[in-house]
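A protein chain is absent from this complex, but the other protein chains hold their places.
The letters A and B name the chains in turn, as written, and every chain counts its residues from 1.
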Amino acid sequence: MLSRRLAISSAALAIVALAGQPALPARRPGYGGTLRVEIGASVTSIDPTAPSSSPDEAAEKRQIDSLIYENGGSGGSNDSVAGSGPFRISEWEPGKQLTLVANNDYSGGRPFVDAIEIDMGRSVRDRLTDLAVGQTDFSEIPAEDARQAAGSGVRISAAQPDELIAIVLFPGHSATADANLRQALACSVNRAAIVDFILQKEGQPAGGLLPQWSSGTAFLFPTAADPAHAKELRLQIAGSPLIRLGYDSGDALEESIADRISVDAREAGISVMPAPLQTGASASKSDARLIRVSMNSPHPGVALGGLLGALNPLTGLTTGPPVDASSAEQIYTVQRSALDGFWVVPLVWVPRVYGLSGRVRDWQTPATGETWPLANVWLDTGSSGAAKQN
Amino acid sequence: MRSSCRPNSLLRYFLSVLFLCVLASFSVLSQTGPPVKTGEPFEPSSGAPAEWQKALRDLTSKIAKTVLPASRVAVLVNNISSLEPEDVAAIESILRTQIESAGVHLGTGNTADLTVQVTLSEGVEGYVAVAQVKSNGNEQVTIVTLPFMARNASQTRGVLLDAKLVWQQSAQMLDFALPAAPGFSQNVLAVLEPKQLVFYSRDLTPQWQVMRALQSEPSVATRDWRGHIDLSQSGSSGDARWPGSECKGDFLRPASVTCTSSDHRDDAWISGDSRAPFLPVSGGDTVSTALQCRSHPIALATGGGDSTQPDFIQAYELRTTGSDAPAPSGSPINFDGPVLAIWPGSASGAARAVVRNLQTGNYEAYVVTATCN
Partner (left out) sequence: MTFRAKLFFVFTLALLLSVGVIVAGVTINVRNSFEQLNTGHMDALVAQFQQEIDRRKAEVVTRVRGVAEDNGTVTMAMNLARPGSDVSIYVNDASNVGKAHQLDFLDFLSDDGSIISSKEWPARFGYKLAWVTESQDWPTAGAFLARVDTQDGPQIGFLSVMPIRVGDKNLYVVGGEQLYTKFLSQLVLPQGMRALLYLNLDQSFQAINLIDVNGPVVQGDPFTATINEELAHPSNRTFTIPYTPEAGAPEVFHALPLQGRNNQLFGVLLVGNSQRDLVAMERRIALLGAAVALGGLFLGLLLSWWAAARVTRPVRKLAAGAQRVSQGDLGSRVEVRGPSEMVQLAQSFNRMTDQLNEQRERLVQAERVAAWRELARRLAHELKNPLFPLQTTVQNMQRAKDLDAQQFEEVFRESTGILLSEIDNLKKIISRFSDFARMPQPELAAVNVNDLARGTAKLFESQFSAVGRPPITSELHLNPELPLIEADSTLLKRALENLVLNAMDAMPGGGVLMLRTAPQDGGVHLEVSDTGTGLTPEECDRLFTPYYTTKHHGTGLGLAIVQSVVSDHGGRISVESEAGVGTSFHIFLPMKPPPRPADHAPSNGEGA
């Protein structure tokens, strides 16, 4: 037997780790324990109706609200009562820490864990370190750090890629007025390199406005770079226009992608200057900017409507969602129409990636639009569930 | 205590023949496709659901409108979805038939005026059939959705595996067995260790208690301890072998078991099932389970790592037609350490596995059962 065994490469191990399955035998769930959670944003209000100061805070506030409120607080009056959800608030230090305790009377059944402690405002580096040393049980981590985290022994769970990173070129700027230049820029970008190197293979190149796993037709939108064609188009452009590409200065991934776009464009003879923007600031001085837009539903018709709703105000386009949200052909046609003119250049699809400690059991990676299923996980402390004898 | 109704050699022979017949039937069936009639609308076959027929008709009519009046058209079908090859073949057959029915002459790539590239893809709402027709620098794209069907949904889920921890100990475990006989509950546990065979019982207490330990000094020095308890003949009677020793008897009655020294060599104790096909995809040991899902025999295989790495057991559907490789079915079961031994179990779809837990250092005995989903 041993002579048959082959060496498993570390990559294979990572693949196993990234399969989203715990490397443990199946056991019956046990009750008890405190789930330690770390998040990056500083959530200052858990009122579902209160606005958030940033998209990151809004996203994590939604996750927290799903634990406290029935249906996340989006339903009727009962749903907006704190503690109507699977957990109740025990301690609350806005922006710093939140402690939830299991709601024994929850209609969906008492959660397995007794409590959840949520530390807020933790940097990515701190979260990764804490996951690696077991100081925390759960945290969402950037996709580009997943591979390294897995190499450090962190248990990784990745969802389907549902966040689109794209370039949006603003009309009304002289630098972006020439359609040949926009097309040349789109042709010059090496999406595969961005996925492999920057995202460390956590993601997919994006040619259309919907990922392949959702629409099934993403393969119709080419993603391969065509530097030769980009150079041909560049030769048809007079002058030396400079495109200022804005990106969120607090987003390391956007910065890396912007830098790479600049390099690819330079090879095609196009000048692109990355311009950091303060988080939340307007990009009025930029000719284009990187945007991150998440799908609000796995269903392509619904998701496309949401994406267009975010993109149209930026590009000035008025592409409407498909009339029949279930028609794959209409969905494809609407995407074609929205991408015609190269005002929007999809780049990559990025998944949500979660880091888990070794004791978290029954973790099911949430699908697009779903919240963290922390009410369904349980903690294996070594004494619960697993029996020495059967 | 011996059972009065234990399977005998004849029963085993019958079961083997039955297994081979099933295998042969599967081979025959997989080599034939649905019948194709020309000149008449294609009737639903067992290879394509009715909902797909309608969508495919829409697709082909649009294709026909696009390609006509081209004299000869090549249709190329590419599958990037999780559709089974037989489903793909069925769809391709339907497309060709319906396109021809629409008056389009089909040809090959060299003789065709136009090429229709049909890609079978998949989204969340179903499979997607995309037809691309390129002519004069323009491209016409037609898309239809083939909804997910229940049987296909079940196919994609595959075999369900369950691992039940039976016993764990810190001492090295080579094999274990739960002797079973009709009418007898499994209250005896036999654990084979390098230097002894230990019997446990829980007749009197909920926990396993030692009934008897048979010591045996090995006659050979070995670094790689292996051993096997073989109760396949009757489910309770058989022998336990390890280098230098052999114990025989009725394992339900440990007092009847006697041990003698022997000259078995190491290579006789290769884990797994010598009758199970070698699955290069797994890299590890393989056992057959006597279970079939969708007419495919199910085998269980471990991973290809070494004794310092966590391991898993994956179910595979064995396909014996053409070049189809055994396909993993369902999700694997992961363990905290290497699977040191895996043997066919007594029940259909069952196996037993010995795992070394790298975290605790204990040796764990699992009964793994596979069920069709």
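FYI, a contact is a pair of C-beta atoms (placed from the backbone, for glycine too) under 8 Å apart; a residue touches a chain by one contact, two chains touch by 3 or more.
This one's a predicted model, so the numbers in the text were calculated from it and none came from an experiment.
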Omitted chain's touching partners, listed by label: A
Touching residue (missing chain; options A:R110, A:K201 or A:K231): A:K201
Listed residues A:S256, A:N296, A:T315 or A:T371, member touching the removed chain: A:S256
Option from A:N190, A:T319, A:Q335 or A:S357 whose C-beta touches the chain left out: A:N190
Interface residues of chain A (partner: the chain not displayed): 11, 147-148, 151, 190, 193, 196-198, 200-201, 256, 259-260, 262-263, 267
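Everything that follows uses one rule, which is that only the chains that are shown with their structure count from here on.
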Parts of chain B lying in touch with chain A, wherever the complex brings them together: 80-81, 119, 121-128, 130, 132, 141-145, 162-168, 207-208, 224, 226, 270-272, 283-285, 303-307, 309-310, 312, 331-336, 340-341, 366
Touching residues (chain side chain A, partner chain B) in the complex: 1-2, 4-8, 13, 16, 21-27, 212-217, 219-220, 298-300, 326-329, 332, 386-390
